[in-house]
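Here it is, the structure in full.
A single protein chain has been removed from this complex, and every other one stays in its place.
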Amino acid sequence: MWINMGPQHPMTHGLWNLRIKVDGETITDAEPEVGYLHRGIEKLCEGKTYTQIIPMTDRLCYGSSLTWSHLYCLTVEDLMGVEVPERAEYIRVAAIEMQRIASHLMWLAAYAADLGAMIGFIYTMRDREIFIDLLQALTGSRITYNYPRIGGVAHDVPPDFERDSLRACDYMEKKLVEYEDLFDGSKVFMMRNVGVGKFRKEDAMNLGVTGPPLRASGVNYDLRKDMPYSVYPELDFEACTHPDGDCYARYRVRMDEMFESCKIIRQAIQKMPKGKWRIVAPRNAPSGTGLGRVEDPRGEGMMYVVGDGTDKPYRLKIRSPIFVTVSAAKKMLVGYKVADVVAIMGGLDMCIGEADR
Amino acid sequence: MKADPADPSMGNVLAFRSKDFLKWADNVLEGILRRSPIGTGIDLITKDFFNWATRNSIYPLHFGIMCCALEMAVASAPRFDAQRFGVIYRSTPRQCDVLLVNGPVSKKMKPALRRLYDQMPGPKWVIAMGECAISGGPFYNSYSVVPGVDQFIPVDIYIPGCPARPEALIDGFIKLQKIIKDNKKGLLTGK
Amino acid sequence: MNLKAIKGETDMGERGKSILSEGLERAPSRIDEVPEERVIRALLDNFPSTVTDFKTLKKGVIRAKMERRELYKCCKFLRDHLGFEHLSMISAVEYDNRFEIVYHISCYGSCLLLELITSTPKDDPSVDSVSSVWGGANWQERESFDLMGIKFNNHPRLERILLPKDYLYHPLRKDFKGGD
Partner (left out) sequence: MNLFTFSYGIIHWLVDLVNHLWYWLGDLLPWEFGDFFDDVGRFAASDAHITVMAILVEVLIIVIIALVNVLNFIWIDRKFMGRMFDFYGPYYVGYRIGGWLQNLADGIKLFVKEIITPAKADKLGFLLGPIIFVGSSFLALSTIPLGRDFGISTNASGAGVPGSALIAFAFFAIAPFSILICGWSSNNKYTLIGGLRSAAQMMSYEIPMLLTVASVFLMAGSFNFMEIVDAQHDVWFAIPLFLGFIVFLVCLVAEVEIQPFDLPEAEAELVEGWTTEYSGMRFGLFMMTSYLRGYIGGALATALFLGGWHGPALVPDPIWFLIKAYIVFVIIEWMRWSVPRVRVDQLLNIGWKRLMPLAMLNLLIAASLKTLGWF
């Protein structure tokens, strides 16, 4: 029996369709289908100037929009050969890591709600607001920030931002321990997670899965470490991995990443130098190509821009981690129960906005 | 005789299968209740009560499209707490009153969304949340986005913002309550 | 160190040293294992006629152009012998006289990213599918087919993925203006 899960389904968190073939409750085949949120951003970007595209890239992924606009700025800076002031880099890193925590918290909320633990949804959503507030103080918006610019950031940090960020990190680390009690301490949560959605290392590497699902399969590959960008090499943190490759490993990796992100925010805030936070970038980009590659909360985000000497990009290609990860759904799902669909697909942190572009 | 979906009286009779009964109920009840002073009287008494209930219990469809979906989730989380107003999200369109369109509707999604709207039982309302749903927003000139959800679904409330803030969503719900209150109608006579 | 080193304006040794001096976990040996030169040499040795135009763009990013007839063989060689196990991105770019299909291939062990550019003429936009080499290429090739109209030979299931199945155009082409 084929079952359609989507496009409107509580499991999907966005618009996509998962068709599963079930034998009783066991899944024998799965076929994801995306494209319900295709907006043609790549085409739209060809008609906009480089600066006008920044809000567009914000709307790529609603969970972590700052990462994407940052990635876009990195790409265009690579194309234009613009050197970013160091203060701007630190501000960017702090903001991105806040965004990463917010994104992971949103994932945790959705994941808990999927598994049926409404309390997890509520608590994580509550604490996510703190980082949203910080980002709002920094950028002026709650979800789509439009903050990074080509050659820096839009404006300097607001007063007391340093103090508030440090306090938020302290609070968050306390709360994270609480979540660990709530989830790891729950027998039912462990039953639903341990050993579910086993994903072997070789499959993960072959199918192009990146980010936390890849690291949860035991591959130590974090672009912040392996192909460092911005000021990450000057900060002390670890790439979190887990050898098991099941849903619990993915949960664990994301929890650990939140701890690491708190560490990074603290260091970035403390090491932030004084100085300019933005330089004026040229309006026109030279002919050539630019490449940006960052570690998105969901995996490897990548952009490839082709400039033709005008103020508009000739071609902008966006690599979405989720788009590739979803294509591996069949490998993960087959053999598990219908109820595991929510755990496995939820554990991937689906963000259809970036997958469909 | 098949129940005519356009006739609101059909929906509310517990669906007896017998044709004769439906015919009888149609003729007798409708004659007595709808076109006589009895119906007007009953409406006069119950109108306010039913209207109060309808506007105070708004169940939106749990249906997230894009950025605004996140704000929709936040609106039901502790800080904004839309539950105070009786807003509870249901997952199936059959049990919903409000279709909350919170993002751009692509051409691929359009038939599915229309179908969702058709699956909802009346009386139903549609809220277009965010620029994308109102007019296509930043994607208004895209080749795959429908510029505005009101091109194929009647929309009652427009909540601007990109994305609309949770407060704006809650305000939209309260505006919807006002709309329901203003369009007070009797169940039987429709007046 | 710092920003300059990352931007790739210094050579390999200095980066290795600086990382060593920072005491990070990544040992320099891991980076030297598959350095840019070695990849270039290996490619040149095995595909002398088809792979051309090597260039090191910045630290760890190599660009190479290749002809499309040996693409599949080259990709298999890259995966099996040079350890490029991760296909990051397939992007198709339309130029006036050709389509360029850009493969960004990276390696988990080293910090290398290979930008492999192959081009097809406008009248026959087709290349060999690499989805049997990297499973992750499957959907990305479908996407390129959907949006740009590149045909991938031997693809298991080459059909539209983002747009509706009955859509007529390939919207990312430059001659596409709106359309319904």
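Going in written order, the chains are labelled A, B and C, and every chain counts its residues from 1.
The working rule: a contact is a pair of C-beta atoms (placed from the backbone, for glycine too) under 8 Å apart; a residue touches a chain by one contact, two chains touch by 3 or more.
Just so you know, these numbers come straight off a predicted model, no measurement behind them.
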Note to self: I'd like the shown chains that the missing chain touches, ordered by label.
What the structure shows: A, B
Next item on the list: Identify the residue among B:Q83, B:N141 or B:N183 that touches the chain left out of the display.
Entry: B:Q83
Notebook entry, point to check: Given the contact definition stated above, which residue among A:I122, A:A137, A:I279 or A:V334 touches the chain not shown here?
Noted result: A:I122
Item checked: Interface with the undisplayed chain - residues on chain A -> 1, 3, 5, 9-11, 25, 112-120, 122-123, 126, 186, 188-189, 191-192, 337-342, 346
Checklist line | Residues of chain B (touch criterion as defined above) contacting the omitted chain | finding: 8, 11-12, 14-17, 49-50, 52-54, 56-57, 78, 81, 83-86, 90-92, 94-95, 97, 119, 121-123, 187
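We take it that only the chains that are shown with their structure count from here on.
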Next item on the list: Mind checking the centre-to-centre distance between chain A and chain C? Centres are C-alpha means, answer in whole Å.
Entry: 23
Notebook entry, point to check: Distance-wise, how many Å sit between the C-alpha centres of chain B and chain C, to the nearest whole number?
Noted result: 49
Margin query: Distance between chain A and chain B based on Cα centroids, please, to the nearest Å.
Written below: 34
Check: Which chain B residues touch at least two other chains?
Finding: 108, 141, 143-144
Next item on the list: Name the residues of chain A that each touch 2 or more other chains.
Entry: 35, 38, 40, 43, 356
Notebook entry, point to check: Okay, in this complex, where on chain C does chain A touch?
Noted result: 1-3, 5-7, 19, 22, 24, 26, 57-58, 60-61, 85-89, 91-94, 102, 104, 106, 108, 111, 113, 115, 134-140, 143, 147, 160-164, 171-172, 176
Check: What does chain A use to touch chain B in their complex?
Finding: 7-10, 13-15, 35-41, 43-44, 47, 55-56, 59, 62-63, 65, 106, 109-110, 121-122, 125-126, 128-129, 142-144, 353, 356
Item checked: Complex contact set, residues of chain B against chain A -> 61-67, 69-71, 73-74, 77-79, 91, 93, 103-104, 106, 108-109, 112, 116, 138-139, 141-145, 162-163, 165
